[in-house]
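Take a look at the following structure, please.
A single protein chain has been removed from this complex, and every other one stays in its place.
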Amino acid sequence: MKQRSVWEWIADQLRSRSMWMLHYCTGCGAIELPPSMTARFDMERFGINPMATPRQADIFLITGYLSTKTLRRVIYTYEQMPDPKYVIGFGSCTINGGIYYDSYATINRLDLYIPVDLYIAGCMPRPEAIFEAFTTLMEMIRKGEANGWKRYKENYEWYKKNQLRSLGEVYVHDEFHE
Amino acid sequence: MNDLILVLMFGSLASYALSKIKKNIGSWFNFFVLLYVSYMIYKTGVGTEEKFFSFIPGFESVLSLTHLGKFFALVSFLIITTVSLFIPVWIEKKIKMAASFNLLYLLMSAGILGALASGDMLTFYVFWEIMVLASLLIVPMGKEESRKAAVIYVVLSSIGSYMYLYATFLTWERYHTLKFSEIAQGLLSEPSNGFKWLVVFLVAAAGIAKSGLFPLHTWLRITHGNAPDTFSAVLSGQLIKMGAYILAVSLGVFPSLKMFPPLYGGVPAVNYVLIAFGAVSIVLGTFMAIRQNDMKMLIAYSSVANSGYIIIGLATLDSVGFAGGLFHVFNHAVAAAMIFLSFAAVVYRTGTTKIDEMGGLIHRMPWTFITYLVGIISLAGIPPTSGFISKWMIFQALVRKGMFLTAAITFVGSVGSFLYVFRPLAGVFLGQLRSKYKDVKEAPTFMLISMIFLVLLTLYFGVFPGGLLGGIVKVQKELGIPPIQFEGTVIKTPLGQWDTFTVFTMFAVGFIIALILYFLFPKPRKVDLTDQYTAGEYLYTPDLYHYATGFYRFIERLYDRHPSFEKLYEMFSRFFKDIGEGVDTWFYRASSSAYMFWITFVMLIIFWVRW
Partner (left out) sequence: MVALKVLAVLSTGFFFGLTLEGIGRKVTARVQRRYGPPWYQNFIDLFKTLTKHPITHGWIFDFGVLMALGGVMATLTFVPLGNLVAFPNLDNIFVILYLFAVGALGMAMGMVGSGNPNASVGVARALTQMLGYELPYLVVLSGVMFHYKTSSVSAIMNAQGDGWNLFKMPVGAIVAFISLLGMLGKKPFDTPIAPAEIASGPMVELSGKYMGLLMLMHTFSIFVEISLFVDIFLGGGNYLVFLLKFTIVWIMAVLISAILPRFRIEQVVKFYWKVPLSLAFLQVFFVLMGWVF
């Protein structure tokens, strides 16, 4: 692990205390997000807000299973986000396929396609588990260990090879106008 | 004055001959002649009287330059000369009958100079008609609909001109003089109120028709929209100001403040009617402009609104309001010329004027964009350009006098102008670059020089308005209105004051602080314009990303069904056409014996009436 400069250390302290989440709910795990945001388990007190566009978001939550059709768009959205960015795999489906492990249309392991910083096991994880994950992510950022975005840039060809092998092409077709 | 008009008139013939050789040479000749004439006007002293020639025995027409005339002449010739620098490159591609264009251009300038320098009503009328004739013959050289546009233009303009001619005859009969100053004396001591109202209104009617104020505004849209592009710049920037000049004459030179008792806020009833016309023009121009899809017609409607501002400023006739009206004359002339010239450059390169067919032209024509941007900042009245100064003065005058309804309408006009000027900015220059305009080039150099000159002029007068304000003070002293106070760059009014230079400096300071903050933080990465957030989908044709059709559809729906003056005038014209056709079918037979019959019939009637 390279030693961080002072500015990077300050920046990481700031980033850990104000994380903005991309409100992109991919699978059925997204149902656990509204309770985390509302009054009972308040997410805003940690500085975490939902944001509408990927251009302003830091955290990308992959909630639940990912079909191949969604994976193309997830890769495209991930590349639209500015650095530094963190991905959290949410639910067992991102770890080993979960209850859809033998489906032809979903992927089994998210780590092969985009770099993941943290996984949350469970089907679905309750809001308490979500908060434990966020606090762990904040600790990782403060220690300088959440480097998924650097890994993506360094191992770009390996990730692309995996994506092409599973998806055939990462190109998103414009079905309405072709 | 005499020799300048003759130079222009004979110059037009020379330019015709030169253009027959090569189109460019005539236009360059125009430019140099106009440059010489503008310099000589700047040098001419005020108050010199020269005899021109006499139409009626025992009466000689006099050319005398007043301060008001000199101010308008300098503004007009500034616009005409700058546009004539734009023309030589443009005329190659765009105009077929370039020789007559150049001839009529100089003839029109001669008419303008004569009208502004004339000291009596008949000379003014003669030069006015020369100017209308010359501009009338240039208008049909544009698109196909411009022939109909020329007819509408001349009909509405002649309504004003004939009313003015009637006023000339009335005053000749009553006072046996045609000079402006002597008529003013006569009107001051005139007992009959109705006569005074009639004369002032008839003279103002020419101004109303020419500047496109409320009842006679329908010709602006179709004429400016379809005339040749650089001529739209002259039409909107300059010919409308001739209407403002005759309005200033009818209100200032015929001193309405002394002729009539004040009605409200120290303003007599005649002025109040004109202010009401101006207010309706502002509302009408602003809301009609928001709906337009063709960029030239949009700015044509904005000229209606700005003429409303000018008449409101001029009709208040007090130190701040009148100065605001005159300043707005200069501002609107420069801003409208800038905007129309940038449109001319865009049409020169792309060939269309519809907003939703274009887009993203800033990446190919950045200097044209800058001209358009400064033009709209000035038109919307935002500091630090000069457009804000005139609007500020008009607002102060209205609030001080307590004319709240008119003030509310001017605010509507000012805020509404942000809306309609933003539409071509977003639709034509910003947004996505359409695939068919990928290879468009920047406008040619001489066009850019004339446009950037106007940009620099508006920025200079926005920060240092002293030169213009000095000229306006001279006009106000001549007309007997208390002059506006200013020292250096601070403009003072009874209601408040501000300093143009400080505003500009603070704006520069703020910009520099923002620039420092910008450079302190990480450098950005440039992405393609089609790489947008679209919720994960991806569209491959840039045309689909461009939002320009129905830009303000949600507000246009609020006034979709509105009464229309164009339909009213069309109804009148159809009425007269039907009468004509009726006469045609009843009395017209295409045979020589019928002609003989009708000629003898009419001559018998004339003899019977005569005896």
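Miscellaneous remarks
Per-chain numbering from 1; labels A and B assigned in written order.
Keep this in mind: a contact is a pair of C-beta atoms (placed from the backbone, for glycine too) under 8 Å apart; a residue touches a chain by one contact, two chains touch by 3 or more.
None of the values given here were measured: they were computed from a predicted structure.
For the chain left out of this panel, the touching residue among B:Leu515, B:Leu568 or B:Val583 is B:Leu515.
The chain that is not drawn here is touched, among residues B:Gln432, B:Ser450 or B:Gln476, by B:Gln432.
Although one chain is not drawn, the whole complex shows that of B:Gly11, B:Gly225 or B:Gly360 it is B:Gly360 that touches it. In the complete assembly, the contact with the undisplayed chain comes from B:Ala380, out of B:Ala380, B:Val440, B:Val455 or B:Leu468.
Screening B:Ile21, B:Leu188, B:Leu495 or B:Ile579 against the full complex identifies B:Leu495 as the residue touching the chain left out. Of the listed positions A:Ile31, A:Ala52, A:Ile99 or A:Cys123, the one in contact with the omitted chain in the full complex is A:Ala52. Think of the hidden chain as still there; on chain A it touches residues 7, 11, 14-15, 17-18, 38-40, 42, 44-47, 51-53, 55-56, 58, 82-84.
The missing chain lies against chain B, touching residues 360, 362-363, 373, 377, 380-383, 388, 391-392, 395-396, 398-400, 402, 404, 407-408, 411-412, 415-416, 418-419, 422, 425-426, 430-432, 494-499, 502-503, 506-507, 509-515, 517-518, 521-522, 524-527, 529-530, 532-533, 535, 542, 545-548, 551-552, 554-555, 557-558.
Please note the rule applied: only the chains that are shown with their structure count from here on.
Put simply, the C-alpha centre of chain A and that of chain B have 59 angstrom between them.
Remark: chain A residues 24, 53-55, 73-74, 76-77, 80, 172, 174, 177 touch chain B in the complex. Taken together, the chain B residues at the contact with chain A in this complex read 531, 533, 536-541, 544.
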